[in-house]
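Below you will find the structure I want to go over with you.
With one protein chain withheld, the remaining protein chains of the complex are depicted in position.
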Amino acid sequence: MCVKAILESYETLGFVNKIDEHHFPSRESINQILIFLKELLFPGFFNEKISTVKDIPDITEQRVSFIIDRLVEEVYKCLAWEKKETPYDKDSINEQCYKIVYALIQEVPLLRSKLKKDAISISSGDPAANNITEVVLAYPGFQAILVYRIAHFLYNHKIPLIPRLMSEIVHGDTGIDIHPGAKIGESFCIDHGTGVVIGETTVIGDNVKLYQGVTLGAFSVPKNNSNIKRHPTIKDGVTIYAGSTILGGETIIGANSVIGGNVWLTDSIEKNTKVYLSDHYRRVEKKVIKVNND
Amino acid sequence: MCVKAILESYETLGFVNKIDEHHFPSRESINQILIFLKELLFPGFFNEKISTVKDIPDITEQRVSFIIDRLVEEVYKCLAWEKKETPYDKDSINEQCYKIVYALIQEVPLLRSKLKKDAISISSGDPAANNITEVVLAYPGFQAILVYRIAHFLYNHKIPLIPRLMSEIVHGDTGIDIHPGAKIGESFCIDHGTGVVIGETTVIGDNVKLYQGVTLGAFSVPKNNSNIKRHPTIKDGVTIYAGSTILGGETIIGANSVIGGNVWLTDSIEKNTKVYLSDHYRRVEKKVIKVNND
Partner (left out) sequence: MCVKAILESYETLGFVNKIDEHHFPSRESINQILIFLKELLFPGFFNEKISTVKDIPDITEQRVSFIIDRLVEEVYKCLAWEKKETPYDKDSINEQCYKIVYALIQEVPLLRSKLKKDAISISSGDPAANNITEVVLAYPGFQAILVYRIAHFLYNHKIPLIPRLMSEIVHGDTGIDIHPGAKIGESFCIDHGTGVVIGETTVIGDNVKLYQGVTLGAFSVPKNNSNIKRHPTIKDGVTIYAGSTILGGETIIGANSVIGGNVWLTDSIEKNTKVYLSDHYRRVEKKVIKVNND
């Protein structure tokens, strides 16, 4: 009887993904592809099994063909699902899928060199980082930027669902939430990173460094504002310390400025400026020490 | 010799969970059940394999019977473990377990309609959300609310350990920490969400929106204060921006008020009020630009 009521709820409320109707990728299917993409970018860094030198060409070929097969399938689902209300030509969508996925694979060498710059930037800004290998292996800021650069590529090719799924998977892994639509320059550094949020229309220059808990966000707005710039612009060389919240599409942080921690900013800051919480906001009291602890 | 010392430590210090003595669920056993519950609520959204329309009734039946078998077993462990110091009747505990687990399964259609309202609320407050499907698939705020609504049901039925294990599993996945005891109204929205903490005696109305890093917490108090209200009350329609900390059982945020980011609040705020960090707390300085970078 329970089961009957549940099946009825599937009929009336929906929210059931069925392979033989218009359907979309499950979260886990995108996760599997992401694992292969990370291993293609940095062989031997993440998975338990490390290859020999001799095996790398074959394994790379297998990885590439696995990614193409699986990602074409999932991209197809997304594009067909998006057009589900209107007639569409299966062959032309299929062709489009192959084009996009091949383009991503061709981007791999460029992605690797961009990511090397990010890793160098993270390593050189962190006295606790012993070397770049450690950054690629272990640092969550690097993981989040890695997945962002893949997801941003797919976002630019107007794939629905998959870019956001990728960014939310790495958000779950790292606590760093970079919307795939954000525009981020070279040599980007996120240190520690838990709680960082970078919204869809954020624009970030080169050599920017963010600490944990920094929000580059939007004001709570009605949904029809989705086509205007809602998130800030951060110019080259800016550093923003832990826990600062910077909101608004017209807010610009000028080049080489430094924003201290725990700051709430909804207006622009000129270049070469430091902004901190001043001391006079503090209330300092002596604790009442109980003589008798009973 | 090492092993002997370790076994001795098991004897003297305890902290060993043994299947043939009074024992309790392991973390992984609850995780497995949660995966099945999520798939029962939203078939095809999370696991890699998506069913056909024809298979859904059988698969649903299998899922329900798996969940009943496994959850009854784990709930039994918890209830017997809780009573380990006193004699108890195995049959009556067993009967109680079945009642609670059946009640949870019967709640599934209602949970689905509550969660649909939450998803609509998240989607309509977020210009970056393309549709409700994306919210259910990918958004951590939705995942956390989903698990909270299950855990809260079990908490209300006075099951020990399992509700907290569930909430900590999704806390690990999303960075959002909602105590299963909190009372939360309809159409609840958490955006981004990393770092959100909602304490055990928090009361939240309808149509409330929280951003990442918001704490609805308690003052550090002695443990014997566990039966009084220690966490705030948030009335209908309130929005709280990133990183604000609101503490105390008598703190009430009035309906439709807006709390800006990075605010520290330990007193009540009237309805229809905006509270922000003012500008005069800031120290703004020009950076000293070194002419010679050597």
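Order of writing sets the labels: A and B. Residues in every chain begin at 1.
Simple rule for what comes next: a contact is a pair of C-beta atoms (placed from the backbone, for glycine too) under 8 Å apart; a residue touches a chain by one contact, two chains touch by 3 or more.
Keep in mind it's a predicted model, so treat the numbers as computed, not measured.
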### Residue of A:T12, A:S92 or A:N130 in touch with the missing chain, whole complex considered
A:N130
#### Entry: Candidate in contact with the missing chain, chosen from B:T52, B:N131 or B:S278
B:S278
### Summary
Among listed residues A:L40, A:L216 or A:I234, the absent chain is touched only by A:L40
### Query
If you put the missing chain back, which residues of chain A would it touch?
40, 42-54, 56-57, 60-61, 64, 102, 105-106, 108-109, 112-113, 116, 123-130, 133-134, 136-140, 173-175, 192, 194-195, 209, 211-213, 239, 241-243, 258, 260-263, 276-277, 281-287, 289
### Message
By the contact criterion defined above, which parts of chain B meet the unshown chain? Give residue numbers in ascending order.
### Response
2-3, 5-10, 13, 15-21, 23-24, 26-29, 32, 160-161, 164-165, 168, 171-172, 175, 177, 179, 181, 194-195, 197, 199-200, 213, 215, 217-218, 220-221, 223-226, 230, 243-245, 247, 256-258, 262-264, 269, 272-278, 280-281
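Convention: only the chains that are shown with their structure count from here on.
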#### Entry: Separation of chain A from chain B, taking each centre as the mean of its C-alpha atoms, in whole Å
23
